[in-house]
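To start, I am sharing the structure in question, which I have written as structure tokens.
All protein chains but one are shown at their positions in the complex.
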Amino acid sequence: MCTAATYQTKDFYFGRTLDYEFSYCDEVTITPRNYPFHFRMMGEMKHHYAIIGMAYVMEQYPLYYDAVNEKGLGIAGLNFVGNAYYRKAVPHRDNVAQFELIPWILGQCSSVQEARMLLERINLLDTPFNERLPLAQLHWLIADRYEAITLEAVKEGIRVYNNPAGVLTNNPPFNMQMFQLNNFMQLSANDPENHFSSKLSLKAYSRGMGALGLPGDWSSQSRFIRAAFSKLNSISGDSEAESISQFFHILGSVGQIRGCCEVGDGKFEITIYTSCCNTDRGIYYYTTYGNHQITAVDMYRENLDGNLLARYPLIQGEQILIQNG
Amino acid sequence: MCTAATYQTKDFYFGRTLDYEFSYCDEVTITPRNYPFHFRMMGEMKHHYAIIGMAYVMEQYPLYYDAVNEKGLGIAGLNFVGNAYYRKAVPHRDNVAQFELIPWILGQCSSVQEARMLLERINLLDTPFNERLPLAQLHWLIADRYEAITLEAVKEGIRVYNNPAGVLTNNPPFNMQMFQLNNFMQLSANDPENHFSSKLSLKAYSRGMGALGLPGDWSSQSRFIRAAFSKLNSISGDSEAESISQFFHILGSVGQIRGCCEVGDGKFEITIYTSCCNTDRGIYYYTTYGNHQITAVDMYRENLDGNLLARYPLIQGEQILIQNG
Amino acid sequence: MCTAATYQTKDFYFGRTLDYEFSYCDEVTITPRNYPFHFRMMGEMKHHYAIIGMAYVMEQYPLYYDAVNEKGLGIAGLNFVGNAYYRKAVPHRDNVAQFELIPWILGQCSSVQEARMLLERINLLDTPFNERLPLAQLHWLIADRYEAITLEAVKEGIRVYNNPAGVLTNNPPFNMQMFQLNNFMQLSANDPENHFSSKLSLKAYSRGMGALGLPGDWSSQSRFIRAAFSKLNSISGDSEAESISQFFHILGSVGQIRGCCEVGDGKFEITIYTSCCNTDRGIYYYTTYGNHQITAVDMYRENLDGNLLARYPLIQGEQILIQNG
Partner (left out) sequence: MCTAATYQTKDFYFGRTLDYEFSYCDEVTITPRNYPFHFRMMGEMKHHYAIIGMAYVMEQYPLYYDAVNEKGLGIAGLNFVGNAYYRKAVPHRDNVAQFELIPWILGQCSSVQEARMLLERINLLDTPFNERLPLAQLHWLIADRYEAITLEAVKEGIRVYNNPAGVLTNNPPFNMQMFQLNNFMQLSANDPENHFSSKLSLKAYSRGMGALGLPGDWSSQSRFIRAAFSKLNSISGDSEAESISQFFHILGSVGQIRGCCEVGDGKFEITIYTSCCNTDRGIYYYTTYGNHQITAVDMYRENLDGNLLARYPLIQGEQILIQNG
């Protein structure tokens, strides 16, 4: 499945892993300000904020998995299978197809606060992009440097949750994920103390025992808890290199390893890519399962006033530096 | 602390993480065949197998943390604080200082089998390298493509254990680490089945739930269990790039993240470096905490018949590729 | 806190633990058919089904914690602090004070099916019994031999959940409790199999390892999981003695031990009493923390057509049989 997280140093970073057993041809895709978005029910958006993110581009349309706009607002869509519930169009609401959500929000909102207002009117439609693409069941992490929220469309309606952890994975619904963190409140980055019994001379035989109890598997609830712990206890310098490096370490703690999660028919879930976008500088960094080196695409090296998508296929193979070559 | 692991595809790979709160100036160091080793009690070894590995070089002496020789035998020393027990010299034994173990074995053994024989006579000395370097307390993973063993010098004497997991971390002693794996035997890379009760319709709400119960913290026992699961369930192609990539994913599952393990005084344990050596081809690959790109040093690009160390300081900063640069 | 459970052999059993740091003067209390219930907003109920259960009797009013009526319907109220939400009276609803719920349901319903219909109209009031008794925050297990449900009054309204586990504890809300069972679906009463790795010869070194991962603490979520496992895997003969004995073993697995759960000021939560009512025969069995012997009160030994409560204070001290006395 997937894990998304935010990270704040001097700049604000927003990224995610995408875990799956195969990859569509994902590309880092920049949508400039004058690329026209034709919404199914909401008309045309001719001009909008520029957007950078990971997308599967189909019929010249960027189906974003995660993206950030030039104002520093980020959204990532993550699998929410079995719980997502989209609807038919209704009057007096913003009827936005599920696959249109990211352009809809990033095109016109400069902050989470603005997104919250827009979401008050939203009705997410169960319209697929086309007949060959099944409707994805997603929920979303939306964040800027001031706050993060989780958006869920469930049977009971639209839910917008404050997300103080700045982390999202998949099932169960977000309020249940957050509740489970209560069960791990005693975990610590510091050495444990002996509260078991004063009659026993128990000791920390290893560093790192303060976090004993942290789940290590790759289910969505366990990844949520582990990513939250890693991110919230994280410490790094605030330079660009240190911040990015640290972000990839945080998401590295929930990366899927080929072989550890079989999904049937001898297929295995892996972390197809991991991304980290500096939302202040519009630089999208990524690694792929097969390439540990961090690659970057800089939004501002493109013509943001254009009307054509700029697309960068992912660099896939290990880029190894031979030091004595 | 640290985690070491082996990995077999077409070639045999041997590597480790080194976790600590600061770094000595570690260097990838190649010791050619005619660099003379002067053992404290065992005389001089003028000619020996060539060795590549990570070392702190002091007074022209390579204090190896982990290394591989040209025959494909590898050794890694890992912290074993509180349990390691070294002795004074005794007659009729091979009196080898703790810091001399890696040259002693790699210099003259072409296989684990040969190392086993040599270890029958060994007595590990508590002699420090010099008065400024405290005696490290270590145990060792020794492996070739046929088998892996763990070497421990404890109060009760020298212990050589078969290591079918091909993984080593730190405390407790290896037999206790292996025993604990029994408690996790039901963990699986496959989806869980409902054995709780046939009266309840329980379901896997996420992929990856078969490994629920896998510990996710960074204590040495939890890293042992997690690395063993990741490694033993690992699946990859057998090309060099795929094998190496996979190996770094395996050890990535136990990497220490700055902030998640405080060791006092505001200092934090991090994974200083991660290594992976192709023991068949003598190529030593590594990443550092601050550089996700894999860097390689190829033993066979050096003059292996020389008598001078070849030393490569680690490349530390993120080597980021700007794709639209 | 508390744990309630149902159990079916030849007869149907319904019971609970009551965990707290002190006891009101609880009494096994039988309310005969003609004892008049004066509801605050719902008028008088002059004639009703006879009821037996544990109650704190105040001003001649039986404030039942758990009870069963002569038709075999049982209800137990359990703490639900922080989540329970009661309201003011509204028109066109059955406005029943929280403390009146048990008489309201047991007085007139012969089955869960009938209770379900009554609950469709209910509005639970936040009216305290009197000014000295604070309003308890509860949710309820309601069960007969055919089905069990959980009733919760939360901020969002009245919730009636099917309860296929036939178990209830306290927080979080019931749907979240049930969801968590998914994380334990692989637990089993049988020996575990090795799915960790076929390369390791792992073994069950003890009986009972199939349930490794079952939580053993006394928090409400852990008790829910443990009681569900114990109850759903339970096997016993179907005689009265065997059934009752087994029921007390099931709830014994979640009993609170003095000292293991401090609630402040040197006070400790203990299992004040454990009950098990044969709903078919109207016999209420109980043990107290200080008395392991099972004591019984038989409803049908009272005049059920009377209008006065029959009250039996709990036998508290250990009733030890001296075998060679």
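By letter and in written order, the chains are A, B and C; residue numbering begins at 1 in each of them.
The rule is short, and it goes like this: contacts are C-beta pairs under 8 Å (C-beta built on N, C-alpha and C of every residue); 3 or more make two chains touch, one makes a residue touch a chain.
Source: prediction; values computed, not measured.
K.L.:
Touching the absent chain in the whole complex: find that residue among C:T9, C:N163 or C:T287.
P.N.:
C:T287
K.L.:
I'm checking contacts with the chain that's been left out. Which of C:T31, C:N95 or C:N170 qualifies?
P.N.:
If we include the chain that is not displayed, C:N170 is the one touching it.
K.L.:
Can you list, in ascending order, the subunit B residues touching the missing chain?
P.N.:
These residues of subunit B touch the chain that is not shown: 172, 176, 179, 183, 219, 221.
K.L.:
So that we can see where the missing chain sits, which residues of subunit C does it touch?
P.N.:
The list for subunit C reads 1, 19, 28, 82, 170-172, 187, 189-191, 205-223, 225-226, 229-230, 233-236, 241-242, 244-246, 248-250, 252-253, 255-263, 268-269, 285, 287, 289-298, 301-302, 310, 312, 315, 317-325.
K.L.:
Can you list, in ascending order, the subunit A residues touching the missing chain?
P.N.:
164-165, 179, 181-190, 192-197, 199-205, 209-210, 212-213, 228-229, 232-233
In this section, only the chains that are shown with their structure count from here on.
K.L.:
Name the chain whose C-alpha centroid is most distant from the C-alpha centroid of subunit C.
P.N.:
Relative to subunit C, the chain with the farthest C-alpha centre is B.
K.L.:
Which chain has the mean of its C-alpha atoms lying nearest to the mean of all protein C-alpha atoms shown?
P.N.:
Located nearest the centre of all protein C-alpha atoms is chain A.
K.L.:
Could you put a whole-Å number on the gap between the CA centroids of subunit B and subunit C?
P.N.:
Distance between chain centres: 55 Å.
K.L.:
Scan subunit C for residues touching two or more other chains and write them down.
P.N.:
Within subunit C, residues 179, 183 contact more than one other chain.
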